[in-house]
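Only one protein chain is missing; all other protein chains are in place.
Entry: subunit A
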Amino acid sequence: MTPRDKTRFCAHGFRTNSHATTGRSDMAACVKGLDKFTFSLRLIRNLQLQNERYLSTSLCRSAPESNADPPRFIPPSKPVIIDKTQPEASKRKFLSPEFIPPRQRTDPVKFSMERKDMIRRRKVLDIPEFYVGSILAVTMADPNASGKVNRFVGICIQRGGKGLGATFVLRNIINNQGVEICYEVYSPRIQKIEVLKLEKRLDDNLMYLRDALPEYSTVDPDMKPVNYSHTGEVPVNKIKVRMRPKPWSKRWERPNFDIQGIRFDLCLTPEQMAHAQKWAKPWEEYDMLKEYDTSQLEKEIFLEVQQEMNK
């Protein structure tokens, strides 16, 4: 049985026995929990996507993602270990922000019913993990489009709303015209959401891209998906954007927006920056009535969502 066959066999969720892993006693120190791993279908699919590379046994951590030399085939000399050093727990925990209920005097029954509907929709349509700053492609049913579907690629500049009405805004520049489309995550017209590039930015809201130079909002519509790992931290793009001359649509230099991702030194003088700090509210950080600690809620909801999705 070739190692590749063993992968496929394993992909159906059977546990392999230790007798299959002969000849790796020297690697035993590296490999942990040999008998106790569980396979994740998604991981295997992802691995198969990554140019059919398998995790090298000498590495106990996640596989390197370099596609530097695609034609070079690395034959796995040793029996393949898929994800044995990475049990389910090390997969990145992500709870979509629309699951967390806002701070309101609403009956929790309403939120739990909405969550059930959201989970039902997620079982039909795969809504991937994405952040503001990631590049997405959305295919939506459109009665007026030729072929009845409409594909739009753009950078996500905002994620808003809670519950079933959650939205995200994708921005792109097409034929020198800036276009922003606000999609509802749970709309039944959406047929596919693909994450072409998963990354975060320095801010949660990239509305300032409207006043930035167009090169920062342009995304190639025929872009190929960039592989990303499901473990570890999400890469943060620390780019600082250059802006067009003022006036802007909003006064982005003011502290209420708290923007880190603009190169203010190129467009504003230090006097203007100091003037903008007049609108600072340093007491807000100590305001106890504005506190909303969601850590406990997040844990409970994450467990609930995970259990329901795995059913």
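Methods note: a contact is a pair of C-beta atoms (placed from the backbone, for glycine too) under 8 Å apart; a residue touches a chain by one contact, two chains touch by 3 or more; residues count from 1.
Keep this in mind: contacts and distances are computed from a predicted model.
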item: Chain left out of the displayed complex - its UniProt protein name, from "Large ribosomal subunit protein uL3m", "Auxin-responsive protein", "Gap junction protein" or "Latexin"; value: "Large ribosomal subunit protein uL3m"
item: Identified contact with the non-displayed chain, of A:Leu125, A:Val234 or A:Val305; value: A:Leu125
item: Omitted-chain contact residue, chosen from A:Glu98, A:Glu114 or A:Asp211; value: A:Glu114
item: Touching the absent chain when the full complex is considered, from A:Ser187, A:Asn205 or A:Thr294; value: A:Ser187
item: Subunit A residues touching the omitted chain (full complex); value: 104-107, 109-110, 113-114, 117-118, 120-121, 123-125, 141-143, 148-149, 163-165, 184, 186-191
